[in-house]
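In this view, the complex is presented without one of its protein chains, the others remaining in place.
Chain lettering (A and B) follows the sequence in which the chains are written, and residue indices restart at 1 in each chain.
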Amino acid sequence: MNDQPTALERFWRGIIPENPTYRQVLGMCPTLAVTTNVQGAITMAAATTFVLVCANIMVSLLRKIIKPHLRILVFTLTIATFVTIADYFLQAFMPEMSAQLGPYIPLIIVNCIIISRCEVCASKQSLVPAIADGFGQGLGFLLGLCSIAVVRELLGSGTLMGYTVLSENFWVNCGIMILPPGAFLTLGCLMAFFNWIGSKKQEN
Amino acid sequence: METFLSLLLLFLTAAVINNFVLINFVGICPFLGVSKKLSSAFGMGLAVTFVMTIAGFLSWTFTYYILRPDAPGTVWLFNAFGVEGVAPNLSILSYLVYIFVIAASVQFVEMYVKKFFPPLYKAFGVFLPLITTNCAILFACLEIMKRLQDPANLWGLTEAMVYSVGGGLGFTIAITIMAGIREELELNDIPKPFRGVGIALLTACILAMAFMGFSGVNAGLSKWLGL
Partner (left out) sequence: MSEENSTRKKSWKDNYLVQAWLILLMAALYSAVLILVQLNWGPIIKENQRQATYSQIPILVPNTDVANVVEKTLEKDGKKVVAYQCFDAQKNPTGWVLPASGQGFADVVDLLVGLDTSASKLTGLVVINQKETPGLGNLIKEESFRKQFIGTAADQDITVVKGRDGSPEKNEIRALTGATISSQSVCDIVNNTLKTWREELK
């Protein structure tokens, strides 16, 4: 297991070098759909991180006794269960947020980030790196979602976290930013921006 | 006649007005990943439509008879096991059931097509395993579930089927248009940072704007048709 990254490396990699949104381009559905405001983005990222960490823990603990040809079945079963728990938690204690996020919470089940982390990291490494990997990827996902949500909420409704930042006296809200095209536009431009930074870094 | 028209409206809503990809943001991964060539994009679209139809049928059946609150199957089951004092409600199992229904329908379609339509299998067989993690299909199942929660206006099997077929076709339309544009984009000189996913997303932005032009058509149509 010497060739596998350590826990700290796993954690750091998830945030920048292997960022789920900008580097791996995974989990695009929630990235585009729930980023109309920052609170929604944070809740979505938190729910995903919860499922990611729990699934990583389960898979890492069971990695030696899972039959290889049945592993996808085990992953799916685990992920679907934890997503159900997360969904019921939101419905019970944050009903308004649950209504806002709607079907995108259950859609975490088919979020490729989680199944790919189970496959790449948790089914090969012990508990501590697996947990670190879960939190790292979750944090990376949070950064990805928040970067888009900040732009869209600020330009689209002139607020941040629900507080008015751009007053209506001098700012006209661009309604398009909270509509579907705004999501594609913001993500496309941000992705080009991060690519540009990455290529500048490589040149130096 | 009125039923037929309202079904037609439902179909249009699922296919273009509230397009799965461009308005609801589901199925983005294949939309960006498999849209470089027109032929493979069309194959992917057809495969998704196929699986979505079957998954829609199965998830409606399971939800109607077992998973929704006070479903006949659940009531029978609770009585048979003598469970008392708890409202018969198995909806907590919905997500688990749906994901396995989708996996099973993908397997089923793969075997069936491989055996009976080998040329078709050659055309879109490679995309079938990818479809299990396609959120568009789970989204269709969840939408059907949502419409079976409210006893006042339940969706029948016909509505569920029309919705799934419409959604699948909507996905096909979106991914085919996208592939057509991306084939042309290959020949253009795109600024380096935008190459790949960046320009695809900007294209999707313009497509989404075009599809937003459809919104309100259903309200207008239903008024015009007198529904």
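The criterion applied here is as follows: a residue touches a chain if its C-beta (ideal position, glycine included) is under 8 Å from a C-beta of that chain, and two chains touch if they have at least 3 such contacts.
Please read all numbers here as calculations on a predicted model, not as lab measurements.
**Q** Among A:16, A:57 or A:77, which residue is in contact with the omitted chain in the full complex?
**A** Touching the chain that is not displayed is residue A:77.
**Q** Where the complex has a chain not shown, which of A:62, A:127 or A:146 is the residue touching it?
**A** Counting the whole complex, the residue in contact with the absent chain is A:62.
**Q** Can you list, in ascending order, the subunit A residues touching the missing chain?
**A** 36, 62, 65-67, 70, 73-74, 77-78, 81, 84-85, 88-89, 91-93, 95, 99, 156-157, 173, 175, 178-179
**Q** So which bits of subunit B touch the chain we can't see?
**A** On the subunit B side, contact with the omitted chain comes from 18, 86, 89, 92-93, 96, 151-153, 215-216, 218-220, 222-223.
Heads up, the rule we're going with is that only the chains that are shown with their structure count from here on.
**Q** What is the distance, in whole Å, between the centres of subunit A and subunit B, each centre taken as the mean of its C-alpha atoms?
**A** Centre separation, subunit A to subunit B: 23 Å.
**Q** State the interface residues of subunit A toward subunit B in the complex, per the touch definition above.
**A** Listed in rising order, the residues of subunit A that touch subunit B are 25-26, 28-29, 32-33, 76-77, 80-81, 83-84, 87-88, 103, 106-107, 109-112, 115, 176, 179-185, 187-189, 191-193, 195-196, 199.
**Q** Can you check the complex and tell me which residues of subunit B touch subunit A?
**A** 22-29, 32, 92, 94-96, 99-100, 103, 132-135, 138-139, 142-143, 146, 191-194, 197-202, 204-206, 208-209, 211-212
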